[in-house]
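Dropping a structure here in structure tokens format, bear with me for questions.
Entry: subunit A
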Amino acid sequence: MITLTHYLVLSGILFSIGLAGVMRRTNLLMLFFSTEILLNAVNVGFVAVSKYYGDLTGQMFAFFIIAVAASEAAVGLGLLILWYKRNGSVDLTSLQMMKG
Partner candidate 1 sequence: MYEVIAFYIFSALTIGLFTVVVMSKNALYAMSALAGGMIFISGFFFILGAEFLGVVQITVYSGAIMALYAFGMMFFDTTRDVKENIRCKKIAYTLSILSSILLIVILCAPLFSQNIEALYPSIQNAGNIQMIGLVLFTKYLVPFELAAIMLLAAMIAGIVLASKKMEMNLEIDEEFEEAKDVK
Partner candidate 2 sequence: MDHILSLIIFFPFVAGLFGFLVNKDSVRAYGISVSAIEFLLTLVLWVGFDSSNAGYQFVEYTALIPSFGMSYYLGVDGISLFLVILTSLMTMISLIALNIEKDAKNLIISVLFLEMTMVGVFLILDVILFYSFWELSLVPMLYIIGAWGSARRVYAAIKFFLYTFAGSVLMLVGILYMGFLYHEATGIWSFALPDWYLLQIPLQMQLWLFGAFFLAFAIKVPMFPFHTWLPYAHGQAPTIGSIILAAVLLKMGSYGFVRFSLPLFPDASVYFLMPIAIIAIIMVIYGAMVAYAQEDMKQVIAYSSISHMGIVVLGTFAMNAEGITGSIFLMLSHGIVSGALFMLVGVIYDRRHTKLMSEFGGIASVMPNFATIYGIMLMASVGLPLSVGFVGEFLSLVGFYKVNWVMTLMAGSGIILGAVYMLNLYKKSFFGPITHEENRTLKDLNGKELTALIPLVALVVILGVFPKPVLSTIDMSVKKMLSLMEQKAVENDTRDLIINVNSIGGKR
């Protein structure tokens, strides 16, 4: 029988994969991909909780997360393109204006 814990563990593993990607990649596009993984991992958790507690709030949250992810992708890509046009690179190392 698959329990809630299974889903949550899966969600945790996916999240960690996302984290690894976030830390490892320096290509901004890849960072976006990793972010999508993080969001999806959370979504799985939400939906699973929603199912096992018989509560729709989880699904609602997942729904809104998807909406946010969509907007994020749109704006993020726009910015990315702008950056690429200006610098000719989407590498993180080109983004170092905040050096303290």
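As a working rule, a residue touches a chain if its C-beta (ideal position, glycine included) is under 8 Å from a C-beta of that chain, and two chains touch if they have at least 3 such contacts; residues count from 1.
The candidate set was assembled so that all candidates are chains of the complex that A comes from, given by their letters.
What you are looking at is a predicted structure, and each value in this text was computed from that prediction instead of being measured.
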**Among 1 or 2, touch partner of subunit A in the complex** = 1
**Request:** In the complex, go through subunit A and note every residue touching candidate 1.
**Result:** 1-2, 5-21, 23-27, 29-30, 32-34, 36-37, 40, 43-44, 47-48, 50-51, 53-57, 59-60, 62-64, 66-75, 77-82, 84-86, 88, 90-91, 93
